[in-house]
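Data block below; observations after.
For this view, one protein chain was removed and the others were kept in their places.
On to subunit A.
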Amino acid sequence: MNNLVILPLLIPLLAGIILVIFRQNILLQRWLSMVAILSTGGVASYLLQMVSDYGIQTLAIGGWEAPFGIIFVLDMFAGLLILTTSIVSLGCILYAFNSIGSEREQFYFYPFMLFLITGVNGSFLTGDIFNLFVCFEVMLISSYVLISLGGTKVQLRQSIKYIVINIMSSTMFLLGIAYLYAITGTLNLAHLSVRIAEVGQEGMLTTVAILFLTVFSLKAALFLYFWLPGSYGAPPTAIGAIFGALLTKVGVYALFRMFTLIFYHQPEITHMLLGMMAAITMILGGLGAICHWDIRKIIAYNVIIAVGFIVSGLAVFTATAVTGGIYYLIHDMIGKALLFLLGGTIIGITGTGKLKEMSGLIRNHPLLGWMFFITVLALAGIPPLSGFIGKVLVIKGTMEMEFYWLTVVGLLSSLMVLYSVMKIFINVFWGETYLSKDKEKGTTYGLLFPCVLLTTVSIALGLGVEGITCYIEQAANGLMNPDIYIKAVLKSI
């Protein structure tokens, strides 16, 4: 029992509720949301150290022990993701200060941002599957509001599609929960794992597993990603960035959790399916990224490729590949937020998203250019930047298990990422400068600082791999050995 475990959920929730009351006071909104995120990050890093020293931290709410009560579990994997979430959302909030506009700020932008973070952190923390659904919904409802906040035509058009898709997948999530409860009679993740290990994962349970696979794939944009490119490009940059960095990753987290803790008995069906979906996602996402000439679209397709790559680490299902998957997941959350923010800054300066209408920005914006270049290299996985180690480990894992087709697709996808993002860099920053300083549509005032912050984190993540290796290995170890999780949650059984 550790009461601190609930704080990553409670701090943003309370701050959000307070901010709803003070709608007009923008200064308070900014400061309080920043303080809330910073303190969430602080608590997360403190808890992370605790998990590293004393093992998995749990909190049985109201003193009702698992499997009867609601339980919050903080293992290393969840802890790392919560810390990364705090860093990413700090970057996005700082970016929003100078870019989102006072109208959106007055109409509950910060509260919904905080509620979104509440939902995300809740999904990482919760130890039973129905609360996973509830936290997903908290996150999704906030995202519905954020995607349509401001009510421009594009946003409304895209939000309808986004909402219908997500309602459908939530309905299917509930269906899966209903079947799972009928078969096993429990909802606690650890208890489910025990029960399924007892009865064996027969045809029925594998079917349920595939139902969950569909649900989380819809949320994570794994294979079923058709809704993503339009939806993530519609809202303002800061919102798009937090979507690209967090929302799909929560789906990926759920896939990791379900398919390492519960449905791991028939990898030849479920994990093979995951692998095939990951490969197709990488290929189709890569083709999308290559063929588009609009910055927003290219960046959105890059989100899809990354999801495919992370899940291929899960599909291989060895310690090496899962470790690589976690490295890449953390790198990608920061890298994607950074890419969205930088892309949004470019669009802000030039006033258009079309690559062919811009050129030579590096003369007036050298810092922006260099940061973009570093991000490109990090995303493509060039050493010593942050994407490298994850890529190496996943590729190594696929070779060890002789999934050579996945190796090929994984490497190919890196090239596609490199080409598509380099295309932005070359077209935007090289060539004649025909947009002089006074003709620019927007300024970069205050927008570069959050980008610098995230770039620093990204570089630090690459150079300081030694420092975080022990944490990530512990996270992977926890995922590969469900017994650790089960023992921490079900102490009596």
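By our rule, a contact is a pair of C-beta atoms (placed from the backbone, for glycine too) under 8 Å apart; a residue touches a chain by one contact, two chains touch by 3 or more; residues count from 1.
Everything that follows uses one rule, which is that contacts and distances are computed from a predicted model.
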Problem set entry | "Na(+)/H(+) antiporter subunit C", "DNA-binding protein", "Nitrite reductase/ring-hydroxylating ferredoxin subunit" or "2-iminoacetate synthase ThiH" - which is the UniProt name of the missing chain | "Na(+)/H(+) antiporter subunit C"
Problem set entry | Absent-chain contact - pick from A:Tyr144, A:Trp293, A:Phe373 or A:Phe449 | A:Tyr144
Exercise. Thinking of the whole complex, not just what is shown, which of A:Val35, A:Met168, A:Cys291 or A:Leu415 touches the missing chain?
Worked result: A:Met168
Exercise. Which listed residue (A:Tyr179, A:Trp293 or A:Phe449) would be found touching the missing chain in the intact complex?
Worked result: A:Tyr179
Exercise. Given the contact definition stated above, which residue among A:Phe107, A:Phe130 or A:Phe449 touches the chain not shown here?
Worked result: A:Phe130
For this session: Considering the whole complex rather than only what is displayed, give the residues of subunit A touching the chain that is not shown.
Result: 130, 133-134, 137, 140-141, 144-145, 148, 151, 153-154, 156-157, 159-160, 163-164, 167-168, 170-171, 174-175, 177-179, 181-182, 187
